[in-house]
Every structure is written in C-alpha cells, then in structure tokens.
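The structure follows.
A single protein chain has been omitted from the complex, and every remaining protein chain is retained in its original position.
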Amino acid sequence: MQPPLRIDHHPANSLRRTIYRVLETTTGRKRGMSLVFNLILIALITLNAAAIILHTVPSFKLRYDRFFIDFELFSVIFFTIEYFVRVWICVENEKYRHPVTGRLRYVLSTTAIVHLLAILPFYVTLFHTDLALIRILRIFRIFRLFRITRYSRAFRVIQDVVEDKKEELVLSVSFLMFMLVIISSIMYYLEHTTQPDKFSSIPATLWWGINAMATVGYGDIHPMTPLGKVLAGITTVMGIGLFALPTGILASGFAEHIRSQKSGQKHHCPHCGKEL
Amino acid sequence: MQPPLRIDHHPANSLRRTIYRVLETTTGRKRGMSLVFNLILIALITLNAAAIILHTVPSFKLRYDRFFIDFELFSVIFFTIEYFVRVWICVENEKYRHPVTGRLRYVLSTTAIVHLLAILPFYVTLFHTDLALIRILRIFRIFRLFRITRYSRAFRVIQDVVEDKKEELVLSVSFLMFMLVIISSIMYYLEHTTQPDKFSSIPATLWWGINAMATVGYGDIHPMTPLGKVLAGITTVMGIGLFALPTGILASGFAEHIRSQKSGQKHHCPHCGKEL
Amino acid sequence: MQPPLRIDHHPANSLRRTIYRVLETTTGRKRGMSLVFNLILIALITLNAAAIILHTVPSFKLRYDRFFIDFELFSVIFFTIEYFVRVWICVENEKYRHPVTGRLRYVLSTTAIVHLLAILPFYVTLFHTDLALIRILRIFRIFRLFRITRYSRAFRVIQDVVEDKKEELVLSVSFLMFMLVIISSIMYYLEHTTQPDKFSSIPATLWWGINAMATVGYGDIHPMTPLGKVLAGITTVMGIGLFALPTGILASGFAEHIRSQKSGQKHHCPHCGKEL
Partner (left out) sequence: MQPPLRIDHHPANSLRRTIYRVLETTTGRKRGMSLVFNLILIALITLNAAAIILHTVPSFKLRYDRFFIDFELFSVIFFTIEYFVRVWICVENEKYRHPVTGRLRYVLSTTAIVHLLAILPFYVTLFHTDLALIRILRIFRIFRLFRITRYSRAFRVIQDVVEDKKEELVLSVSFLMFMLVIISSIMYYLEHTTQPDKFSSIPATLWWGINAMATVGYGDIHPMTPLGKVLAGITTVMGIGLFALPTGILASGFAEHIRSQKSGQKHHCPHCGKEL
C-alpha cells in the first residue's frame, strides 16, 4: 500500500500523494486524518442505507421527501467527487502506476466498478424518463452499501471461509440443484393435472421444490394428490439432509477460521511447549 | 458473599445481619432458613408466571378475576417489602458497605432494577388511568419471571456460552443483518410494483427477508414475480447457510462448556500432564 | 434371563417353563421356536398398525369394515391370551419369582402396563356407549405399536443417547421453555389489541411462540404490528440458535454412541497400541 519513493516535487503530485495517504492507506504519517475520513465515509454509507430504507416508507416519504432527495443529491455529489479523486490518485499505488493504462485498470477493478454503479444510476435517471428503467436502476443504489464491506471484518471472514471450502460447497450445492430439478420435474407430472394453475410448469414447480427442500412452506403452492404428498414428504426429509451438507461445511469452516485466528499457538501445551 | 466481621452489637444491625444471611447467602449458619426462603420465593415467582398467563385466558378471567387481582396485590406487597428489605440489608455486603452510596449503587445494580421494574408498574397504574400506558406497563410484569433466572443453572450456562463466543456471534449475526438489508432492498424493488400492498416498503420487506432466511414462511407475504422467486430461492439457501454459523457456534460452545464442567481433568497435556 | 434351576417336576410347571423359554428368552434350547413366535408377534403388531391406519381411510372403511372389525377382534383375543400367559409364566423369571407379589410386580412393570393399555380399551368400549370416552380410548390402541420397540435397535439406541445426555437436554429444553414463556407474554401484550381473536391469551400466543422458534410458520397466526414483527424476527433468530443446543447434543451423542459401538479399540493406534 505504501507508495514508492519518487523524486517529483511538482506541487500537484505532492498534493496527490497526501490525498492518497489519507484515502487509501491506514498506516503512515496521515494515519489520524485517514481514520477520520474513513469514519466519515462509513457514517455516510450507513446514513445512505438508512435513507434508502426509510424513503420507501410512505409516511416518511410524505413528510421528509424533500430532505431525502437533498440528501441523495449531496451523497451522489460526494461519491462522484470521491470517485474522480480516487481515479486521479490511484497512480500513487504501485499497481496502477501508469497515468493512462494504470488508471484504466483501476477503473475496471471490482472496487471501482461497485463505486461507479452506486452513483451512475443517478445520472442516467437525469436524462431518461423511462419509469421501468429508473426502477431497475434504483436497485443499484444498494451497491453503496457494499462499499462498507471493505471495512467489515465479518465480510472478510465469511469470504475466506467460502474460498476455503469452495470445492465442498460447489459439490453439495450442485447435488442439491440436481435433486431439485429431478424432484420438481416428477412433481410437475404428478400435480399438473390436479392443480394446473399452481403447478403450471416445471419452472413454477421449482419454486415449490426449493421451498420444500428448505422447509419454508409459504402455503401458496403444495401438492394435493396422495402421490404428490408422498413425494413432498420424501423431498422434505431429503432436503433437510442435503442442506445439512453445505451448512455443516460452512459452520465448521467458520469455527476453524475463528479458532486459527484466535491463537496460532493454541495447539501447543503452555507448560512443556509440545504440540497437542 | 460472607459479610465482614464488624463489632457493632446494635440490635437492629444484628437483625439486619441475620436477615442478610437468610436472603442473600446460601451457606453459613442460616443455611436451612435461607433454603426455605428461596424455595418460597421461587414458588411465588412461578405462581406469578402462572397467574399472569392464566389471567389472559377469557374463561379464567371471568370466573377467577377477583382471585387473580388479590393474588397480584399480595405478590406486589410481598415483592415491595422484599425490595426495601434488600435495600436495607445490602450494606452487609462488602460491595455495598456505605450506608448511602453503597445502597445507591445496589439500587442501580441490574438485579435491583429488574426487581423494581417488576413492581413499579403496579404503583404507576394506581395513579394513572391512561389505558395505553397501562398496557405497556403490563409487559413489565414479566420481569418478575426474570428473577427466577438467578436460581436457574440453564440460564447461567447459556450466559457463559454467549459470553465465551461473543465475538463469533457478533461477527456472524452482523453479516446476517447486512445480507438481510441487501436482499430485502433488492426484493423491494423487484416486487413493489406487483404487490404494492405487501412489499409496501423496505422495512416491510425486511419482515419477509428475516422469515425467508429463517425458513419460517408464514405465507402472508411472498414474491410472485419470476425474478423475485429466484431471489427468494437464493435467499433461503443462503439463509440456511448463514444461520448455521451462529447456531453451530452456540451448539459447539454449549457442548464444550458441559464437557469442561463434567470433568475438570480433561484439559491436560497428554505429554507433561499439566493443566492447560 | 435364564431361569434358575428348580427341582419341581410338576407337568404344569414344566409346560410353564417351556412357554417362558419360547416367549421371553431368545437364547437356549427353544431358540428356534422363540424366533418364530417373536416374528409372528412383530408381524401381528405391524399388521395391527396398518389396520389402525387404513381403517380411518373412508374408502377402505366402507369396503372392508367387516374385515377390520374381525381382525381387531382376533388381535385383541390373541393379545389378551398372550397377556395372561405372560402373567402366568412371569414367575419363571428370577425377578418376579414369588407367585403373588412377583406377579403383581410384573403386572405393574412398564412392559405389562403398555400391553394392558393396548387391549383394555376394547373391553371398556363393550360396556360403555359414551362416544367421547370411546374416542379417547381409541388412542390407546396405538400402544400396541409401542410393543414393537422392544425388538427395535433404533429405539434402544435413541433411548441410550437420551439417557446419556439427559442433563444437557433438560438444561437446554428448560431454557427454551423459559424464553418461550417470556417472549409469548410480551408478544401477547404487543398484539392483543390489534388481533384480539388470534392473540386471544398468553396460552394462545404460546402456540405462535413455539412455531416461531421452530420456524414452522403455519400462517394461521402471525404478528401484524411493527413492534410485534421485530419481536417475531428476534424470536425466530433466537429460536434457531436455541434449538441448535438440544439438537446438537442429540446428534453428537448419537454419533458418539454409534462410534463406540462400532469399535471399542478405535481410540488406539493399531501399530504401537498407544491411546490417541
């Protein structure tokens, strides 16, 4: 993270390096300012999340609509400036050193894309009045929340665990998907004649299947024929068993991760020093 | 717990010490009386719980209303006297020795506050006739039940386990919350147009989200658009996986706790035999 | 199980001993006959279960009612004779040696009471025509099924595991019950005004509570006030965590039991013989 020593004393470059240290590093000389800036950023993201959530509540929307819109405007301006500043200063990082190709690679990094997707919809909706498009773009506002994951230890731990247990997860989830397709297809043929409106197609039956396997049971769709009920019973029992595979893997991976983080020396006797 | 030896032979002080021994200690000379008093207290709290529960059943309320009200009155008087006695005698405890500041600190301790909250509502309702307030205050009667936790081993074990695994629990629950907010926000934008009365706002969608992740499925709210159903399926699968984290932690922490209690010699190094 | 050697050559006693060996022992000289008799008994109990289940299906009842009633009569006669034979021969067992007090003790043993409860209802219904009573007595017919548990290894294993983990189970289930009462009481006060017909009393709310904690969600009763929904969300999350305690205990106890049965020497290195 520490930028390389370069001997260019141009004032703009010096400013760029200072800003880089505040925004992108958490150690070094500008540590105090960096901490303050990051806390402000976390606070702003959290407030954005709260604003997005509360703005959808009719009573809040009615009373504070003006305030929500102003806050949105302020946030977008802040994030836009921040985005361009980050693109400007990214060359201080060894990874994106080249003024053109380096900056381009930064712009195409996951972090920068998430950042852009969180502000772009605002500008698109300024020029487009297509309601359907605007509605879809609104979802992208949630991307702002994802920016907080950079600061969240929970997110990193889960990410590590998933990475660590990728193979097992893929294996068990793919088996789950396979059984889901098989069972839903059979269920479709069993129930379609009796409930043609509910079990209208295999994709519609997949909705039943995933909920049966996960024991959700919304009650909007369930088999009515005796054979369908028998299959549903088997599905549920099997579903609980199959769901145990990925969840067990995740849980044990999480426990291992925490344990290994808590103490590297845990597996040694504190008296004789031998490994246990 | 043993009070300090003090050479004040004032009869009131002597009585205070005797009562302290009966109420607050379970060892020493007044052990028999202490046991009897605590059993009476547990019985009274249990009966209070039963009374609170049964008083809400219309048929019981109709027939035994008088009895329930009398029992409530008796309980409140008993608990009030007990409260003031405990405040009076608390100075016998080394921790609350000072007659004024010690007693004040006792009054502000969790135990004393729970005790007070369980009786105060009764007196408030005597002077206020605001129905809304009375209804809220009724909830505080449940605090009486919490007083039994002092005697329950189960409560202490769970408390220890939660304390022990605090970090892991906070980590996994915070990730769960984060995913809940993200998913509910997306679901709101997907379903709001189709079901504006059910997915009326993001907070309303959070209700769906928590139930989908926990596989409850009351059936009062569920997605209807194809995209919404796909997201719901992913949510449920992910929810089962994410819920496995805190539950697995709690379960293994509980197992460890019980195991370590069952045998004190279990955690010895197999090489040097010393305690770990 | 082997009866003591006694020198009474009375023909009735000799017959009694032979029957005892067939009915109650599975080793020794009458092993072949004993096996045959037990298989017949298991078959009869299984057929009884099938008959009880199928007799409740209207279409079966209409067509084969006569057959079901005849089979019931035959079964009751068979089980009645068997019951009296077992009482007669029980003195061959060292435990119930005394002709009067021994037999009395046998009659009061769990096995004999279950046996009696499975046939008694039939005779009661012969003399009583009170429909309500008859309906209740019908439930006791299920006790016949319990007799099969004597032959089931699954039942014995589960019983052993529960016995082994009794303390942990009691601890976690009692905490579950405590939280259930607390949460249901609070929920009652939160929802009663809005849904007085559903959350009609605390016992009625307990039905919601247990289903919320277990994530069942029938949909017949669920909170509607914002505060109620928040409490419901917390309840469900907590419920999953708390249910993990007894289930984790049972599962690990079961795994331990099976492992210890599979190999007594598993925890030793097969090469150096040292314990692992």
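Labels for the chains are A, B and C, by order of writing; each one numbers its residues from 1.
Simple rule for what comes next: a contact is a pair of C-beta atoms (placed from the backbone, for glycine too) under 8 Å apart; a residue touches a chain by one contact, two chains touch by 3 or more.
Not measured: the values here are computed from a predicted model.
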Partner chains on view for the chain not depicted: A, B, C
Residue of C:V107, C:L120, C:M224 or C:L250 touching the missing chain in the full complex: C:L250
Which of C:I52, C:M224 or C:M238 contacts the chain that the document leaves out: C:I52
Sole contact to the chain not displayed, among B:S34, B:N48, B:S185 or B:T215: B:T215
For chain C, the residues touching the chain missing from this view: 49, 52-54, 56-58, 135-136, 138-139, 142, 145-146, 148-149, 152-155, 157-158, 173, 176, 203, 206-207, 210-211, 214-220, 243, 246-248, 250-252, 254-255, 258, 269-272, 274, 276
Residue numbers in chain B that touch the chain omitted from display: 215-219
In chain A, positions touching the absent partner: 167-168, 171-172, 174-175, 178, 181-182, 185-186, 188-190, 192-193, 200-203, 212, 215-219, 222, 226, 229, 233, 236-237, 240-245, 247-249, 252
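Basically, only the chains that are shown with their structure count from here on.
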Numbering shared by both copies at the chain C-chain B contact, with half separating same from different: different
Chain whose Cα centroid lies nearest the overall Cα centroid: B
Rounded Å distance, chain A centre to chain C centre (Cα mean): 48
Inter-chain centre distance, chain A versus chain B - centres from mean C-alpha coordinates, in Å: 34
Chain B, residues touching no fewer than two other chains: 203, 215-219, 243, 247-248, 252
